[in-house]
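Shown here: the complex without one of its protein chains, the others still in place.
First chain written, first letter: the chains are A and B, and each begins at residue 1.
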Amino acid sequence: MRASSAECRGPTGAPRAVSAASPWMDALRRLRRNRVAMLGLAILTAFALAAVVAPWVAPYPYDRTDLRYGARSPTWSHLLGTDELGRDVLTRVLYGARISFAVGILATLVSLTIGVTYGSVAGFRGGRLDQVMMRAVDILYGLPFMFFVILLMVLFGRSILNLFIALGAVQWLTMARIVRGQVLSLRVREFILAAQAMGASPRRVLVRHLLPNALGPIVVYATLTVPAVMLEEAFLSFLGLGVQPPMSSWGSLAAEGAAAMEAYPWLIIFPGLALTTTLLSLNFVGDGLRDALDPQATLRR
Amino acid sequence: MRRHLLLVLTVLTMLIGSLSAPAVAQEQVFRINNMVEPESLDPGVVTGVPEHRILSNLFEGLTTTDPKDLSPRPGMAASWTLSKDGLTYTFNLRDATWTDGRPVTAQDFVFAWERVLNPKSGAKYAQHLFYLRNGEAYNTGRLTDFGQVGVRAVDPKTLQVTLKSPTAYFLDLTNFYTLYPLPRWALEAHGKDWVKPGKMVSNGPFMLASWVPQKELVLEKNPRHWDAGSVKLRRVIFLPTDDVNTAYKQFLAGDSDWIPTVPPSQINTAKTKPEYYASPYLGTYYFRLNVTKPPVSDVRVRKALSLAVDREALTKFVTKAGEVPYSGFVPAGLRGYEGPRGLGFDPAAARKLLAEAGYPDGKGFPRMELLYNTSDLHRVITQAVQQMWKEHLGVQVDLVNVEWKVYLARQGSLDYQISRAGWIGDYVDPNTFLEMWRTGGGNNQTGWSSKRFDELMDRAARLVNAEDRMRAMRDAETILLDGAPVLPLFTYVNKGMLSQRVKGWYPNILDQHPLKYIRIER
Partner (left out) sequence: MPVYVARRVAGFVPVLFIIVSLSFFVMRLAPGGPFDQDRVLPEQVRANIEARYHLNESLWTQYIRYLGDVLRGDLGPSFRYPDRSVNELLGLGFPVSLLLGACAMVVAVCLGGAAGLLAGVRRNSVVDFLAMSFALFGVSVPNFVLGPLLMLLFALGLGWVPVAGWGTWRHVILPAVTLGTFYAAYVARLTRAGMLEVIGQDFIRTARAKGQREATVILRHAVPSAILPVVSYLGPASAAVLTGSVVVETVFGIPGIGRYFVTGALNRDYTMVLGTVISYSVLLLSFNLLVDILYAYLDPRVQVQ
């Protein structure tokens, strides 16, 4: 809960007046002061922008093969080299950004929505409902992920929408568990008991008091879900269930490049760097968000 | 706390005990990357090449092969005669024993072949014994008395085989694992477990020492083998590493002596190494065209698609291992057979044909799907061909990558328009490539049918004279290529890496390398 104004101190320790702004504004301010997170945000924005303008900016069509220039290392006409079929790597990385971002964001949103709702209800209500809900989670965990995904792909077609659903549908389970764990812990804290004593409805308690405090691990785990989803998509591409060629995501480019690591290193270096940088940035932003959103954030020592 | 520590230590020790001591590479030990965990060691059950590499050294059939030219050599049969009408073989068995000391008798062959043909056993390669008189009838249940089937043990050392019709390549088949003899008493004593180390009884130059699934399979020299004197290798280790790149690295690091394939991306660097080899392989890489589904139901469309593929560029820039661009279906190099030339690369003719079919410059051409199963190689080849069709014909084809089982199911049910495929010959005769295209043949899977083709194949099956036979098959292949349910791209090349210390290994068209001729040099 937001500390009283008497406890807000500036960097030197002197008390500081706090405006009656919402905790979210505070959070934004704190985030802006976190340099690493802002760097990560900048990188992500740059990549996202590149993904959006890719069709206009890319030097070649993404599916244009030229067998005579297969697997050439970077040159002036192909800044990042070509792949084995003579396609420009820079173009493929730019287009790959689109797919990767789409997959990461959408699947995470799916998992977030389902997982938070489910986990908070289970943790808050406790008792029988909690038992039943968590047993359901256990059951779903035990289902063979591979088969479920294969099945979806085969029964409903190889569209990218199915990819989101399948990936999101697997991730929400862990999210629900973590949220439940957090809610269980927080439920017995004094400020919750206080809010309840003051007559707040269960929903209000959940949404206004519990969740903001549980937000830390949720945000953290969500930002970890995006890269996990991206990696899982790469794994699926590897097995022939991801995006269809000649379309590619960073993950499938990495899978192709990994096979040719010693022979044509640029095929793994550039998509790999793009992927790694993005994932690292996502993590640092998530970290910054976590610090910023922590309602009991202590002051710098 | 201390108690917990003790418990943890105990558990750790037990776990670490599951690790065994390392094997040190010694002389006369041949380590092979077999690329996959063998499905089974029962010769009557298996169907794959990696299994053949193991089983052809654990067991021995009536004949073996010459390591250089694959001609049949005496195996369990020291000699044989063929009747004038080409229907009856009489095999005289030599004095050979099983690893447990019992003699190999003609009865062991009869037992094994009955087991394969028995409908209840569900053997997947039973069709290799359909060449026997009444073999097929017994397998389909129409005949229940095995005594009527064309194989019998005249006496313990004489086996008589009666064929349905003259079969020129029968002596190649006797080397195949489906026709190996089996020790009935071992199967009866141990049931399914008879193939395990310690229980297995075999008659080949090597015996099974150990088998840990997914880890390694070890053979050791069989001192009881009739030809044990010429066997130099002491131990053979089969590594089932199925990741190609890892297997390749194992070879480079010296952890294996032979890898029978090279990752596509490494071919150019591998070619510079002295361990690299490439030799023609009896197989064709092609596309199946479903003649029951438009637009490929129109033969002009099929031919146009074929004419628009630059096979030279494909083999030169995409596959790169010296595959032979080829438009026929039966690979070149089979003795006595001269296949017809198919459709080459002629974009102008292709466009003309397409226009005739009603799609000038590809306008109005419906979207088509090209089906293929997951593999790095197929991925690049199909993408290259997709581009060629776009460039030369203005035709847009979507690539559909599915996993293996789905691929098989869709091909089998004709739920595709174009599908990537490959066919490896089972024996050295054009028949193995042409048999499948008969009307309703199980491996046809294109819906194509030609009465004339069936007639020619029937004729060829009955002819005894080699030249006449080859001519009939050539005519049949001409009809096949004319009907174009297939779009051949190239014939396979066997490429791999072999340690220079390995001697007695010779490249041949079936990539068979009997281990009894191999030795390791210092």
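Basically, contacts are C-beta pairs under 8 Å (C-beta built on N, C-alpha and C of every residue); 3 or more make two chains touch, one makes a residue touch a chain.
No experiment lies behind these values; they were computed from the predicted model shown.
A.B. asks: With the missing chain put back, one of B:N92, B:Q107, B:Q250 or B:S279 would touch it. Which one?
C.D. replies: Candidates B:N92, B:Q107, B:Q250 or B:S279; residue touching the omitted chain: B:Q250.
A.B. asks: Touching residues of subunit A against the unshown chain: what are they?
C.D. replies: 34, 36, 126-127, 131, 135, 138-139, 141-144, 146-148, 150-151, 154-155, 173-174, 177-178, 181-182, 184-185, 188-189, 216-217, 220, 224, 227-228, 231, 234-235, 238-239, 251, 254-255, 257-258, 261-262, 268, 272, 275-276, 279-280, 283-284, 287, 290-291, 294, 296-298, 300
A.B. asks: Could you pull out which residues of subunit B are in touch with the chain that's been left out?
C.D. replies: These residues of subunit B touch the chain that is not shown: 15-16, 18-23, 37, 39-42, 45, 47, 119-127, 139-141, 192-193, 195-196, 212-216, 239-243, 245-247, 249-250, 252-253, 255, 403-406, 408-410, 412, 442-443, 445.
The rule is short, and it goes like this: only the chains that are shown with their structure count from here on.
A.B. asks: Using the touch rule from the top, collect the residues of subunit A that touch subunit B in their complex.
C.D. replies: 63-65, 67-68, 70-71, 84-86, 150, 154, 158, 239-241, 244-246, 256, 258-264
A.B. asks: Show me the residue ranges of subunit B that touch subunit A in the complex, using the header's touch definition.
C.D. replies: The touching residues are 244-245, 263-266, 268-269, 313-314, 316-318, 373-374, 376, 379-380, 383-384, 386-387, 398-403, 406.
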